[in-house]
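What follows is an incomplete set of chains from the complex, kept in their original frame.
Letters A, B, C and D name the chains as they come in the text, with residue numbers starting at 1 for each one.
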Amino acid sequence: VKIKGSDTEVNLAVILAEHFYKTDTHRSLAISGGGSGLGIASLLNGQADMANSSRPLTQEEKDLFEKRGIALKTVVFAEDATAFIVHKNFPLDSINVQALADLLSGKSKTWRQVTGQSTPVNIYGRQNNSGTYSFVQKKLGIQFSADSKEMNGNAQIIEGIKTDESGIGYVGAGYIMHDSAGEQGVKVLRITDSAEKKAISPLDAQAIAEHRYFFQRPLYQFILSRSWTKAAPFIDFEKSKKGQEIIRNSGYYIID
Amino acid sequence: MSEEKIKLSAAGVNLWFGNKQVLKQIGVSFPENKVTALIGPSGCGKSTLLRCFNRMHDLSPDAKIEGQFLLGKQDLYNRDISVTQVRRRVGMVFQKANPFPKSIYENINYGLKINDVPPSERLGIIESALKESFLWDEVKDDLKKPATRLSGGQQQRLCIARTVALRPEVILMDEPCSALDPISTGKIEDLIRKLQDQYTIVIVTHNMQQAQRVADKTVFMYLGEVVEAGNTKDIFDHPQQELTANYVRGHFG
Amino acid sequence: MKKLSPIIEWFTLLFCTGTVLAFLVIILYDLISSGLPALSWKFVTTLPSNGMTKGGILPAITGTVILTLLTAVVAVPLGISCAIYLNEYAPDHWVTRLIRASIRNLSGVPSIIYGLFGLALFVKGLHMGTSVIAAGLTLGLLSLPYIISTTEEALRRIPASTREAALGIGATQFESIRDVVLPSALPGILTGVVLTLSRAAGETAPILFTGVAFYITGSSGFLNQEFMALPYHLYMLSTQHQSIVEVRPLAYGTALVLIIVVFLLNLTAFYIRYKHSNNE
Amino acid sequence: MKLAARESTDRLVKLLFRATGLLVIMILGGILLMLVWNTVSFFLKVKPLDFITGTQWNPTSGNARYGLLPLLTSTALVTLGAMIIAIPLGIGTAACISEYAGKRLRNILKPLIECLAAVPSVAIGFLGIVFVGPQIADMANQANGLNALNGAILLAIMALPTIITVTEDALQALPHTYREASYGVGASRWQTVRKVVIPAAAPGIIAAVMLGVGRAIGETMTVLMATGNAAAFPKGFFHSVRTITATIAIEMGEVPYQTTHYYALFAIAAVLFLVTLLVNLVGEYFVNRYRKYQAA
C-alpha cells in the first residue's frame, strides 16, 4: 500500500505503520511525505493508494477526480492544531489573529506593531502545496508575502526559528509536542481571535476538544475506492485502541 | 636477369584519405620468392600502399581506393574472396612488434584456432614456425611466458613466427627493424633472407643500407608516386631519376 | 618586485590547493567525527524503529544496493556495446557525429531532468508506477553516457597495432574485439563502470519522483514496489523529520554510510587502475 | 563453411552494436521530445511572454503566476557566486598539480580531488544545513544561513573537481615545447606558467569553466537543501533563493499530471535544459579548439 502526502501527518503515519507491521507482517506499507498536495496529486496520478492530507479537497481537485473517474473514500483520523512559533527569547507569548494576518501577508514588514521593535519579520512558511500553507492562508484570509521562506518540512521551520530571533513560522502540533519546555529553542505562541477572548495554546487539549483553538483542523486520509480492501486493515488499526493511543502520544488529538 | 614470376601486383592505384590524395597512379609488381624493398621519405605513402595489399584500409571509412590488386591471378578486392582470406594469404608484420598480451604459445595458437587448424596439428606448426623464425632455441622452455616479457627483437621475431605459422603466400613488413638494436636487426635480416625461399616478401625500410643488404628489388616512392623501381643494385648505384639519386645519397628525408 | 614574486607565487599556489583540500578535510572530518558514534553493526543491520528515531537503516542500504545493481544491469551492457560501436565500427559520418554529440550533451543534462524523463517515460508512459524498476531504469539512462565515454576512452587507448595484429592473421573484426581489444581494455572499462555506479548510488534527484519512499514496512524486494535509499533517507532525516534534533545523529550516521559506500566503490576503481598501470 | 559462419556472426554483431548506438540518439530525442511536448502544452495555456518576463512564481494561488525570472535569476546568482569562488581556486590548484607538483605529490592530489568529486550531493547539502549554514549565519550575523551564499559555496565545492581536472588536462595537453621555449629564453617557472602556459591553455580552461558552470546550474539536492527556497525575486547573497532545479524537485511530486502547473514544471525544465545545453556547447567548442591547437 502506497501512502503519500502531508508532512504534518507523515511521522504519525510512520509510527502507526511501524506498529501495524508488528501485528500484520504480510502487508507492506510504503510511506512518503511531502505536502498534502503531493498525496492528493499522487492519488490523481495513480501513484498512491492512500493520501494523507491536512486539508479537505478543493473544488478543483474534486472536479479532477470526477473527470478522471476516480472514486475516493475519506477518513478523518485525527485532529491537528497548527502552532505558531517564534524564537525562545521572543518578548511575547501570545498574538492575535489580525496581527498574524498582517505579518504573514507582508503588510507589516517589521515587528513594530506587535512588540514595538522595528526588527524585520522573517517568515518561515511551507511550500505552496502544503495543506498547512493553504489552511493558514484560508483561515487568515491572506496571501503569504513573497518573501516568506518556503521550507520543505515542519522540521526545517523549527530549525530556522531556533536561530532567528525575529522569525515566525507555523508547524503542526505533532512537531512541538516533543518540546514543550522549549528545549528545541522555540516558543509556541498562544492565539486569540478577538481582543476580549483569552489566548489559547495549541497544546491545550481541553480547548481543542471544545473546538476553541482558532487554527485547529481535521486530518484526512483519502483512499482510492479500488484500494480500499488493501488499506482497510491499516485504517482499522488506526481506529483501534492501540492506534488511538499512538496518535495521542504523538501530539495529535482525537475528536469523536 | 632471369625470367620472373610476378606474385603480387597493383595497377592504377589511387588512394584518398578524405580529400587528400595519398597514392597517385601507382603501379608496382613484386616477383615471387624475392625480397622487394619499398623506400622513400617519411609520409610518401609506403605504409599506405603496403596496407592496400592485405586490405587493412577496409576499416578506415575515410579511405577511398581505386585500382587493381592481384595476388597471382586473384583480384584481392573481388567479391568472391573475403577479407579474412586475403589477410591469411597475405601476412603482415608491423613496424612496432605487436604481440598479443598472452603467452608466447597463445600468440601463435590464436591464429591457428581462428583459422580452424585442428588442435592435433597445432603444436607441430607452432614449433616449426618458431624454428623458422630463429626463436625456438630462445623460448622453447618458456612457451607459457607472457610474450610482452620478450625483448623487442624477440617480440618482432615472434610476430614473424605468428605470421609464418599461417603459411601465407606473401609477407608484408612495414619497417620491422626500426625499433631494434643492431644485433636484433641482424637476426631479422638473416631471417628475411631465409624466408625468401618460401615466401614473397615486401619490406618497407628507411635504412638505405638495409635495403641494399636484404632486397633483390627496390621501389622508390616520393609524394605518393612511384618514381623508380628496379634491381636494388641499379637503384642505388645508377639511379635514373635525380630525385632517386638525391634521396639515396641522403640529401633529404 | 623580483624579490616578491616567489612569495606571491608560493602563496597563491598553496592557498588554492590548500583551500580545496581543506574542503575535503572539513567534509570528511565533520561526517566522520559526528557520524562515527552513530555507526554500529546494529545500525546497518536493523530496521528503523520508533518513528525512525531509533534503530538502523537496513532498508535504505538494501534499497541503494538493489538500485545500483539495476542501474548496472541497464547501463553496462548498453553502454559498452554502444562504445564498441562508436569506437570500433562506426564510420565518421553524420549519424556517428550525432550520436557522439548526443552522448556529450546527455552527460551534461541535469540529473533532475532525467528524473522528469523517468517519470514521463517509465512511471507514466510504460505504467511501471513509482517503483525500484522505474528508478533503476532512470538511473541507468543517467549513467549511460558516462559509461559510454569512459569505455570509449579505454578502447581508444588500445593502439591500432593491437587490432591489426589480430586482423593481420585473419581474425574477423568481431573476433579481434572479443579476443584482443576487450581483454586489454577491460581494466579501463571496469574503472569507468565502477566510478559511474558510485555516482549513481549517490544520486537523489532522479529517484525523487520515480519510486523512492520515506518509510517502508518490512522488506520490499519486488521490482514493482517503492523502496528506501540512502541519499533520500539522509535528505528526509535532515529536512523533513519531525524531531530533527533527535535524528541528527542518525542523519550523520546515514551520511557516513553513504560516503563509505561511495568511497569503497571509488577505491575499487582506483585499485583497478593502479594495478593496471603497474602491469604496463 | 565455417568461415562463412564466422563472417555472418561478425555482421550480426555489428548490427547489434549499431542498434545500441541509435538507442542513445533516441534517448536524447526522447528527452527533447518530452520537454518540447509538455512545454508546448504549457504555452497553450500561458502566454510565452508572460512566462519569460514574469517576475512572480506562484502557481498555486487562485490567480496562478508562472514567472520564470525569479527562478532564473536565483539559478544565475547561485551559479555566479559558485564560479567566483571556484574559478580562481580551480585554476590555481590545477596549475599547482600540473606545473609544480612532483609525480608523487600528483599521485596523491589527483585521487583526493576525485574523492571530492565523489561526495554525493545530498551529503554536501546536508553539510550545508548542519555546518556551512550556521557558520555563515554566525560570521555574517544573519538569522539564518540558508541563503544564496550557502548554495554558492557548496556548488563551488561540487564544481571544483570538474574545473580542476579539465584544466589540469588542458595544461598537461599543452605541448611540452611551449614550456621549454619559455625556459629556454630564461623565464622563471612562475613567469612561464602565467604568461605562456595559462594563456596557451585558455581554450581548455574556458571549457573547464563551462563544464563547471553546467554542473552548478544543474545541481539539485544541494541547493534544495541549503538555499532556503524563497520564491521571491532574489535580492542578494544573504537572501534565500529558489533555483529552477529546486522548484522542480519541490513541486513535481505535488502536481496532478496534465495540469497547467505540471506543464509549467516541464517548461522550466526545458529552460534549464537549454541553458545547460548552451553552456555545454560553448564548453565543447573550446575543448575542440584546444584539441585542434594541440594537433597543430
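Keep this in mind: a residue touches a chain if its C-beta (ideal position, glycine included) is under 8 Å from a C-beta of that chain, and two chains touch if they have at least 3 such contacts.
The structure displayed is predicted, hence computed values, not measured ones.
The displayed labels stand for chain types whose copy numbers in the whole complex of this file are A x1, B x2, C x1, D x1.
The working rule: only the chains that are shown with their structure count from here on.
Common partners of subunit B and subunit D, by the touch rule above, are C.
Farthest from subunit B in terms of Cα centroid separation is A. In terms of Cα centroid distance from the overall Cα mean, chain C ranks first.
The mean-CA centres of subunit A and subunit B are about 83 angstrom from one another, to the nearest whole unit.
Subunit B and subunit C have CA centres that are 47 Å apart.
In subunit C, 124, 172-173, 175, 239 are the positions where the chain touches two or more neighbouring chains simultaneously.
Annotation for subunit A: residues 45, 151-152, 159 touch two or more other chains.
Residue ranges of subunit C in contact with subunit D, taken from their complex: 5-6, 8-9, 12-17, 19-21, 23-24, 26-27, 30-31, 78, 81-82, 84-86, 88-90, 95-96, 98-99, 102-106, 108-117, 119-121, 124, 141, 144-145, 148, 172-175, 195, 198-199, 201-205, 208-209, 231-232, 234-235, 238-239, 248, 251, 255, 258-259, 262-263, 266, 270. The touching residues of subunit D, counted against subunit A in their complex, run 56, 58-61, 129, 134, 137, 143-144, 146, 224, 228-233, 240, 242, 250-251, 253-257, 259. Touching subunit C in their complex are the following residues of subunit D: 6-7, 9-10, 13-14, 16-18, 20-25, 27-28, 30-31, 34-35, 38, 88-93, 95-97, 100, 109, 111-116, 118-127, 129-131, 157, 160, 164, 188-190, 211, 214, 217-221, 225, 245, 248-249, 252-253, 257, 265-266, 269, 272-273, 276-277, 279-281, 284.
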